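Missing here is one protein chain; the remaining ones are kept as they sit in the complex.
Here is subunit A:
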Amino acid sequence: MRSKRNLTSSDEKDLQKRKEDNLVEIEKRIEEAETSSDDSPFVSDFEDSENDDNETLIGDEGSTDESGSQESELSDSEDEDAVQSSDDDEGDDNAVYANDDKDSVEDNNHSSDSEVDEHDNVGVEDNIDGSDDSREIVEESDSSEDEVAPRNTIGDVPLKWYKDEEHIGYDLSGKKIKKKEKTSKLDSFLARTDDAKSWRKIIDEYNDEEVNLTKEEINLIRRMMDSKAPHADFDPHPSYIDWFTWDGAKHPLSNAPEPKRRFIPSKWDAKKVVKYVRAIRSGQIKLDDKPKEEPKFYDLWGEASSADRQGLAYIPAPKPKLPGHEESYNPSLEYIPTQEEINAYQLMFEEDRPKFIPKQYTSLRSVPAYEKAVQETFDRCLDLYLCPRVHKKRINIDPESLKPKLPNPRNLKPYPTTCYLEYRGHKGPVVTISAESTGQWLASGSKDGTVRIWEVETGRCLQIWDIGEPINEVEWNPELPILAVAAGQDVFILKTRCGNDEHQKKIEDLLHVQPQVGADDSDTNESIVNWVQDDTHGGIRLKHFKTVTKVEWHRKGDYLSTLMPSGESRSVLVHQLSKKLTQRIPFKTKGIHVTSAFHPTRSMFFAATKKDVRVYDLLKQKLVKKLEPGVREISSLAIHPGGDNAIVGSKDGKLCWFDMDLSSKPYKVLRCHGKDITSVAYHRSYPLFVSSSDDCTAYVFHGMVYSDLNQNPLIVPLEILRGHSSFDGRGVMDCKFHPRQPWLFTAGADSLIKLYCH
């Protein structure tokens, strides 16, 4: 009997523990049940018990699952046997159970169906109290659950060892206990949904059976979850029973005298009080709760006080823009864009798109709230505290006043204004022209390979040479009527029929080259060019080794410079006509030369590369100056007759005026042409200069140079001369002033030469 009792209590404990393990699960299920089924088991106990009875009935009758029932019978008999030896097993089961909690959950789903039959065996009539009645029942009935010892005898081993086996362990007699068939998830789910009690079922993994919790057990669990004592009748706070009887006791429990400290106030309390008192006195602790109510607002600007702002100068923020007509709720109709215009806004860039599209509302009540109100206020705030503020002068001037005050061109007359004559005859673009120093004759060279001499005033063509190669340059000798012509690799020095007899005689002498043979062999090796008498054209022919693009006479007429851009170190040559000598300029040069010029008064030489203009002193034989126009590519160069100023034309249409006394940088840059400047020129006596360009225009400027060094040159644009037409992308190819008159010759790519007069 004693042992039995022990057994039941231990059994009970075991059950409790198991239930604890499954608490979470049950709790879950309870919740489910509460939510899913209306007839919650906690609503009415009566109903519950009824259901239980029904189930037992079903369990008894239901022999649908034969194997299940057989097994239950079998297990019953076994259980009986196992009662005595099970008590030591019980405690250990829990640990195993706890380990395989997950599995149990899983299995529960599978096996719930098959175990429906058994549940009455396991725990329906379980008597938790362990009272004598139950024990009596145990003794009497063979199918009592109280002493049902675990069928399984595997002991405290991990259940996963049997996971893959067909059996869950062995019974007392050593027979294998087979695993039950697992029901499909669907079946178990259906069973669960059908059965309102299914939430009470938990799985005993160890014995591979389903345990149906009774109402009492569930109450037990609930109480434990509420951290109360498991049993309802347990009183955690029993009223105190003073077992000691004081009456009649003569002596106190302790005879010691009352200590002194009982009679004196606490030192530490006093210290604490002193501390507080001090804190209050010093104001660290303020006892008056509410701070005094002071008038919040007063006349801030009332009394006379320093009315100066501190800190840096204040820059007031610009005020927000005031609204225009278009922002009205009912704007004038013309402010409302049409639908097409609104659609067109979508094609614009985001930043170009108008921020605000005017719209008409026919009445005030229909105006909606402006959705960007807060956003715009926020943006304004950001502007106010994040934008750097700068005082900026607003330019509110007439754009006309920006234009420089130029003297009236009328006061600067004479200058060429109108086209007066055209010289026609060339078959190809006229590349170069040159006016004779007397101003009577004009020479021109064209791409058709002819050189012509024209009478300026009449336009009569005096002489024609057919060189056969495109002419690059023609140039009159400043003293004598001799013409230097550059064509291909040759430079011709031609006699002309102009000039009087005396001149002609001089020319005869000058333009005579002794045919040098034998002795000259060494010379020819040395000299870069060949001086050859040319009888076909009447003159001398200088044979160069590269294409000659530029020929220029020295002012005295004896020296002649030629330029071969691809001649490298020998690109610029100086020829002496009287001695028939050729020498290269004795300077180290850099880059490809574009053009060159003699200084009009002194023995200086200008050589322009694409980037800069270098000025050499021929006597001292050294570089004097370097002019840097800062343009992309220099195309032309002209020296003022005074010698201190120069203009440089560039291929990006810029004209740079250099005052060489002032600086090596341009004194003024004039952006006048849209295309390459082909040629620039100074007038010999009038304060005029001109630039011609491929955009078929020629700009005439007034360029006054003062003898007073303190006064800068005065540059006034005077006239734009048009008239030439474009041919093959080229416009005006060359321009030259008349040496005496303020007239201008221009040579165009349209094979015309024009004379502009004042």
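Note that a contact is a pair of C-beta atoms (placed from the backbone, for glycine too) under 8 Å apart; a residue touches a chain by one contact, two chains touch by 3 or more; residues count from 1.
The working rule: contacts and distances are computed from a predicted model.
One chain of this complex is left out of the view, and of "Pescadillo homolog", "KLTH0E14696p", "Elongator complex protein 5" or "phosphoinositide 5-phosphatase", the protein name its UniProt record gives is "Pescadillo homolog". Only one residue in the set A:His231, A:Arg353, A:Lys413 or A:Arg460 touches the chain that does not appear here, and it is A:Arg460. For the chain left out of this panel, the touching residue among A:Lys178, A:His325 or A:Lys626 is A:His325.
When the omitted chain is restored, the residue from A:His237, A:His251 or A:Lys403 that touches it is A:Lys403.
The chain not shown here is touched by just one of A:Ser173, A:Ser254 or A:Thr362, and that residue is A:Thr362. The chain not shown here is touched by just one of A:Glu371, A:Asp535, A:Asp661 or A:Asp728, and that residue is A:Glu371. For the options A:Tyr170, A:Phe189 or A:Tyr420, the residue in contact with the chain missing from this view is A:Tyr420.
The set of subunit A residues touching the chain not shown comprises 285-286, 289, 291, 296-302, 305-312, 314-317, 319-320, 322-325, 327-336, 338, 356, 358-359, 361-365, 367-378, 380-382, 384-390, 395, 399, 402-404, 406, 418-425, 457-461, 668, 670-672, 699, 715-720, 722-723.
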